[in-house]
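Below is one structure, written out as structure tokens; the observations come after it.
A single protein chain has been removed from this complex, and every other one stays in its place.
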Amino acid sequence: MTIATDQSKTKAEVKTEQWIRMYRRMVMIREFEDQVNELYTRALMPGLAHLYVGQEAVAVGICEALQSTDYITSTHRGHGHCVAKGASPDRMFAELLGKEAGYCRGKGGSMHIADPATGNLGANAIVGGSAGIATGAALSSKRLGTGKVAVCFFGEGALGQGVLYEVMNLAALWRLPVIYVCENNLYTEYTHYSETTAGDILARGTAFGVRAEGVDGQDVRAVYATAQRLVERARQGEGPAFLVCETYRYTGHHVGDINREYYRPKQEEQEWKTKRDPIKNFSQWLVEQNFSDEGKLRQIQEEVRAEMKAAVEFAIAAPYPTVDQVDQDVYA
Amino acid sequence: MTIATDQSKTKAEVKTEQWIRMYRRMVMIREFEDQVNELYTRALMPGLAHLYVGQEAVAVGICEALQSTDYITSTHRGHGHCVAKGASPDRMFAELLGKEAGYCRGKGGSMHIADPATGNLGANAIVGGSAGIATGAALSSKRLGTGKVAVCFFGEGALGQGVLYEVMNLAALWRLPVIYVCENNLYTEYTHYSETTAGDILARGTAFGVRAEGVDGQDVRAVYATAQRLVERARQGEGPAFLVCETYRYTGHHVGDINREYYRPKQEEQEWKTKRDPIKNFSQWLVEQNFSDEGKLRQIQEEVRAEMKAAVEFAIAAPYPTVDQVDQDVYA
Amino acid sequence: MPEVSTRELTFAQAVREALAEEMRRDSRVCIFGEDVAEAGTPFKVLSGLVEEFGAERVMDTPISEAGFTGMGVGAAMTGLRPVVDIMFGDFLTLTMDQMVNQAAKVHYMSGGTWRVPMVLRTTLGATRRSAAQHSQSLHAWLSHVPGLKVVMPSTPYDAKGLLKTAIRDENPVVFFEDKMMYKLKGPVPEEEYTIPLGVADVKREGEDITIVATSSMVQVALGAAELLEKIGLSAEVIDPRTTWPLDEKTLIESAKKTSRAMVVDEGYGRYGVTGEIASVIAEGAFYNLEAPVKRMGAMHVPIPFSPPLEDVTVPTEQTVFEAARALCGKA
Partner (left out) sequence: MPEVSTRELTFAQAVREALAEEMRRDSRVCIFGEDVAEAGTPFKVLSGLVEEFGAERVMDTPISEAGFTGMGVGAAMTGLRPVVDIMFGDFLTLTMDQMVNQAAKVHYMSGGTWRVPMVLRTTLGATRRSAAQHSQSLHAWLSHVPGLKVVMPSTPYDAKGLLKTAIRDENPVVFFEDKMMYKLKGPVPEEEYTIPLGVADVKREGEDITIVATSSMVQVALGAAELLEKIGLSAEVIDPRTTWPLDEKTLIESAKKTSRAMVVDEGYGRYGVTGEIASVIAEGAFYNLEAPVKRMGAMHVPIPFSPPLEDVTVPTEQTVFEAARALCGKA
């Protein structure tokens, strides 16, 4: 996320800060998800959760190109988007545990974190369910002249939902500032996308008048650069974009999806993890380019881990909502 | 519709018969609709109807490429499809008047004519509502090995309905024998398609892996030739197609839509009617090519008109269903 | 008290006036749907609005009910106050995910942080010879869903006052208009007024039987009440005006007073509005009722096209009259 810059800093310093911030955010997401898995394993978390591990560069690269007042919509696999948009891990964990201190006072849980303060219109457990919402937010932006951009995150599974094309068409007709970010992590739940997706994914944007681009979703710099261009374009009133990010989820569809060999080979997982890890590759580049060194990066990781642990402790200690809250917030 | 051919006839004779059959069918549709308008004007028809006048070449060109056992689905503007697929005008008129002798025993009316005998799965008053049905029929054909092809007729307004893309994707994945025929008559109800359709229409097929082609929908020979190719291809298991026919409706969105200047210029109507009339142009070609002469064509027209008048008389004289039929046919 | 001047407006005019006033009052209010601008909808309810407010506030959409309803949700969350137009209530089928899984739940799921101040206007009602896919009254579905409010006006006066309130409400409101009623005339004050949601209106006072009727059925019930009067039965006709929130108290009190009640609604009779309202009355007035609560809704068949068939699928003055008479033991 672009943050007000200190005038006294050199351009290089500013750039360094940005890269390190992006690195930290990616690590935050990964460490966050590690804790989620831990909570699940320790049977401390109600229900299930869908981890974002492996896809960190997408959320971070995109959100780095946004203002804090810009909007996002997220998905069932949404923790990464929330963190990247600036959510606090403690309130996120509290939400995952159904506690009152959570972003939704415990009412939403893992799949519905929302936060007006960071422009997060909410995660959505209906595949494709937020396409209309994001496009509507872009309509508000245009009509009210706020200059805000809306980003709609979704997995490639949402390409199956017709409503996506309905709103792309509308966004193109009305030149709305919305970016449809498709995270193609190759699988829906347990099915490879090639079995459910005919034709050409990028063409599905252009056919509806939406500028379409693809990017390596494991390369945070590439994602960021592309997002910056598309966001800028949208903000200038030049219309919507469709950005397809190639990525991979390292773990199961949800935390309970342990035996995956029947739908994808271990070897494939191994290759993505070793060759295309977004954090490892970015770290390496940061060191090579002298933006940081291994010690500093390790230190960040440790800080983040400590922060996450504290956040988890906070959430575990936090109280549940009182039962009388059950029928509050039904109507505003 | 391809009809069993008499071995003794020469190829030329057969061809002539076919052209004349197509001519007759187009005239039938136009005369049918004239009678519908008349019924409306005389306040003899309950409700409204959406006339197919101007679009005759599409229904006839397509259905000529089909077997009688092939399937079609139709729309609110469906009389032309029904006639082209072989329905009897008398039972159609009876349906339009809500009579028991109608195709649906009066329960369907103008927007829901259906007829298993001619493979007509039914007209649909939900825009885009039959896309799933047609694709499902193609699935049956493939699974049961019947070799049937399904044609899904719809107006360009249905391009706004996401379900169309959902089933196109499925049809492409499963290589189903279905042809999506988009009749682009330039308007939805009262809005020009350019105001509601971004991007590129043909690309909306290819993006989903469906072979897409465009054709002049006022040229019945062109429609037929293209349909023949695509139907053959589908029948051979080579997958679905998307055929966009440029056409025009001569009259209002429905019979009551008289003053249209606020959404389209009279001059435009005039141009289509004079320069691109499918029946007039085809007649001219038939005469030029010596397949017929003006006298014969006029005679056909008169025969058809008489047939339509008789059919209307039949329908007017036919009884309404008895009230006890109201709760029959809810369940099979 | 200032003098109140009224005029006769049609139902359609009353709806349009409510929209125009709210659009003048609040620049965030906007309209979108199919053929809403120049065409002013097929029912001509919105005629003139695009001329006054421009194409930026009265927007024609493609035929994408799910898509633009979803956009209504997002727009409402972020500062606009959209009034989404769904031409025929039958097309609600296409919007259910946006209305039920999104609009109705956003506020609750977000722990009360986001709001969805949108209105979805749509239609209901049969007997237009439009057949099964253009004649349904599907308001029971929406009334079933927590997080939504459901408004069903039966007069021009109510339509205007309730629509203004709906637009100002901070929640998603579904507003049903009877297609057959658009030309119905009734008095509407010149002065501004609003009507709160959740307050039933006694359309006619009576002593012998309570007829609860909604939307299109209110006029039918009033007609039946006239017929009943002729045979010496005094019917009280109550219009809940909103199915949610539901003014249970007024319904129950009336039934307690008359000791007989029936519920008339144009939705399908099974698992719909009549079941809920009849249950509320049967429970609340249990010890006062002298007969079971009678329910009348649309016949459990898809609406047929053929006029003689269609006509018997919905309650009429005559059938309501007869049922009421029987309920009062006057066979």
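Letters A, B and C mark the chains in the order given here, with residues in each chain numbered from 1 onward.
Just so we're on the same page, a contact is a pair of C-beta atoms (placed from the backbone, for glycine too) under 8 Å apart; a residue touches a chain by one contact, two chains touch by 3 or more.
Everything quoted here is computed from the prediction, not taken from an experiment.
Engineer: Using the touch definition up top, pick the residue from A:57, A:159, A:172 or A:279 that touches the left-out chain.
Structural biologist: Considering all chains, including the one not shown, the answer is A:159.
Engineer: Hey, which of A:30, A:99 or A:276 is the one touching the hidden chain?
Structural biologist: Going through A:30, A:99 or A:276 one by one, A:99 is the residue touching the chain not shown.
Engineer: Among B:64, B:90 or B:115, which residue is in contact with the omitted chain in the full complex?
Structural biologist: B:115
Engineer: Which of these, B:13, B:271, B:293 or B:329, touches the one chain of the complex that we don't see?
Structural biologist: Of the candidates B:13, B:271, B:293 or B:329, B:329 is in touch with the missing chain.
Engineer: Tell me which stretches of chain B touch the chain missing from the display.
Structural biologist: Considering the whole complex, chain B reaches the absent chain at 71, 73, 102-108, 112, 114-116, 121-122, 124, 126, 129-141, 143-144, 146, 148, 150, 162-163, 166-167, 169-170, 173-174, 328-332.
Engineer: May I ask you to list the residues on chain A that touch the chain which is not drawn?
Structural biologist: So the residues of chain A touching the missing chain come out as 46-48, 98-99, 104-112, 124-129, 157-162, 188-191, 195-197, 262-263, 320-321, 323, 325-327, 330.
Engineer: Residue-wise, where is chain C in contact with the chain that is not depicted?
Structural biologist: Chain C touches the chain not shown through residues 90-94, 96-97, 100-101, 104-105, 108-109, 131-133, 140-141, 143-147, 243-244, 246, 267-268, 270-276, 278-279, 282-284, 286, 291-295, 299-302, 304.
Operating definition for what follows: only the chains that are shown with their structure count from here on.
Engineer: For chain C, which other chain has the most distant CA centre?
Structural biologist: A
Engineer: Please find which chain has its CA centre nearest to the centre of all protein CA atoms in view.
Structural biologist: Central chain is C.
Engineer: Using CA atom averages as chain centres, what separation in Å is found between chain A and chain C?
Structural biologist: Here the centre of chain C sits 41 Å away from the centre of chain A.
Engineer: Where the centres are mean C-alpha positions, what is the separation of chain B from chain C, in Å?
Structural biologist: Computed value for the inter-centroid distance: 37 Å.
Engineer: Please tell me the distance, in whole Å, between the geometric centres of chain A and chain B computed from their C-alpha atoms.
Structural biologist: 47
Engineer: Give me the residues of chain B that touch two or more other chains.
Structural biologist: In chain B, the residues touching two or more other chains are 159-162, 195-197.
Engineer: Enumerate the residues of chain C that touch no fewer than two other chains.
Structural biologist: Those would be 61-62, 64, 66-67.
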